[in-house]
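Showing chain A:
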Amino acid sequence: MNPLLLFLILLFPLAAAVVNALLGTRLPRGAVVATAVGGVALSALASFLLWPLAAGEGTRATLYTWMASGDFSAAVEIVYDRISAPMALMVTFVATLIHLYAAGYMEEEKDYARFFALLNLFVFAMLVIVLSDNLLLLFLGWEGVGFCSYGLIGFWYFEERNADAGRKAFLVTRVGDVFLGVALLWLFALTGTLSISQINEAAAGFAPGTLFLLSLLLLGGACGKSAQLPFMTWLPDAMAGPTPVSALIHAATMVTAGVYLLCRLFPLVSLSPEAMAVIALVGVATALYAATCAAAQREIKRVLAYSTMSQVGFMFLAVGIGSVSAALFHLFTHAFFKALLFMGAGCVIHMTAGENDIYRMGGLARRDRLLFWCFLIGALCLAGAPLTSGFFSKDGILVTAFASEVPLHRFLWGAGSFIALLTAFYTFRLLYLVFLGAEKRPVGAHRHHLPGVMRWTLVPLAALALLGGLFDLPPLYGGGHALREWLGPLAGIGPHLPHAVEWLLAGVATSIFLLGWVFAHLRYRIAPAPGESLGARFLLSGWWADRAVYTVVVRPFGSLARFFWKVADGRLIDGSLHTLAEGSNVLGEGLRRLTTGRLHNYLTALGWGGVVMLAWFLAGYLL
Partner candidate 1 sequence: MATIIFYILAMTALAATGMCITRRNPVHAVIYLVNSLFAVALIFYLLGAPLVAAWEVIIYAGAVMVLFLFIIMMLELAPTEQPQGAGWRRWAPVLLFSLIILGCTVALMAVDPDAAEGVPTYYASPRIFGYTLFQEYALAVQIVSFQLLYAAVGAYYVGRTPRRRQEAG
Partner candidate 2 sequence: MIVPMSHILAISATMFLMGFACVLAQRNLIMVLIGVEIMLNAVGLTLVGASALWEQVDGQIFVIFLMAMTSAEVSISLALVVYLNRRKHTLEADAFSEMKG
């Protein structure tokens, strides 16, 4: 197959985005939706059909040289290999389902053309990240998803709150992007290239300190995009966007871009054990932070947002302990079940006519059985119920941590298990409050029509979420670590434990899941009123992170800016300019008396000039 065919994967969403952006307002709704869904679906089809190209060392394709200047050159160059191929397939597949779902969700939206154009553009940018073999091109996609995310979070920009959320997401991720940009420049200065494969090859020659700092910079970039500590505050607010956006961008794909970046550059990152430890610790800290917050949230989408943050923290943990395969496995299963959960949440919101507060829902299980079962599957995966995909992927990470020789990893295993307990707890809390118990609202008063396409797109995702574990089933359950085998040398370390220990760990995981369930059952079976204690408010506001950021960063920055505005700019710069202008004015006023306009004054001055010149020459001659 011609390697250039790989560009079809990118071309379809881009073409759909361009068509919708330019002609969307003139086309009928059906055509816009068909273009959007078709573009992504064709891209998924292309990713699937081109799968053979990914085998072995993968396939590289160069479209053209993007920019060249001196030693520097960056080509539009993509690679379809063991990591990027499954990622591209996952992104396009999930995106197709979410586009379909969005067609139903945005049924009554007038501005659908803008929505679908941005959504398609997002898929394109995400695929650029996934497929790029060049860090500069990756950065282009990186900023592209950031922009689309901004545009989609603030999609309903008529409300100040939504626009603010979009700006916040954009600005916070931009801080991370600065780190990534610095890392890129440094890498270029070190190796003279931005090609990922060449950088990975050259990484072995770097000094340990350089490697550590580079890895930290990359981690900073990844943290910004993936909403990890300390750049996590934007993700809960990002839920202001339409739910398909939350499903696609803020659960399945974009927030995992950071993990993906670290996986692509794993040969570099893994050379610095200290950096790996930092990555793992950041992951665990975020996972813990987000899990505690999720347990106290009142809005359904914010619960899911914090749980996304938490699960991405698990992926960082996996990278940090050195297992790319575990990270990617969890990334894939998480994409399936979290997209499912978000789409289910969208259905719930749709059914309750825009209600967001889980304490005012309840009993929805009886209203729509299909939705309930799909949501239940997603929740079980998230909670890590045995034999679901979430169980295998999360357990894979924990087992790898347990099996590691490094002492720190044993501790991380403990923390991870505790977080898993919290996860199970808040997941069942959500389930109980939303679907079980008594209905809080008068039945039928707000009964809302749920489009079929929204319900039925849940089913394939539910199936994938349930059976996704098969992709990397450990030998313990008769599987062969399919993903690990596929990734081959890129997979990182794997667990090597006696079967008995593995069984034991599985038992521990199962009991953790059950324990979380029991806690949630005891507390939320009969839906209580929301907690009003200080602790609840502390968790609800995300550990007051926003306030902390406001105090630590925004306010000093504001004061500094005001200082620069009033003092540095106003008094110093403007003042000096004004003084200068005033001085020039006074000088000019004095000098203008010299210009009398009388011919003879000028001629006299000329004469004196001549006299001075003659005197000068005379002096030179005589002395």
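One rule holds in what follows: a residue touches a chain if its C-beta (ideal position, glycine included) is under 8 Å from a C-beta of that chain, and two chains touch if they have at least 3 such contacts; residues count from 1.
For anyone wondering why these and not others, all candidates are chains of the complex that A comes from, given by their letters.
Since this is a predicted model, take the numbers as computed values, not measurements.
*Asks:* In the complex, what candidate makes contact with chain A, out of 1 or 2?
*Replies:* 2
*Asks:* Across the complex, what residues on chain A touch candidate 2?
*Replies:* Against candidate 2, chain A makes touches at 591-600, 603-604, 607.
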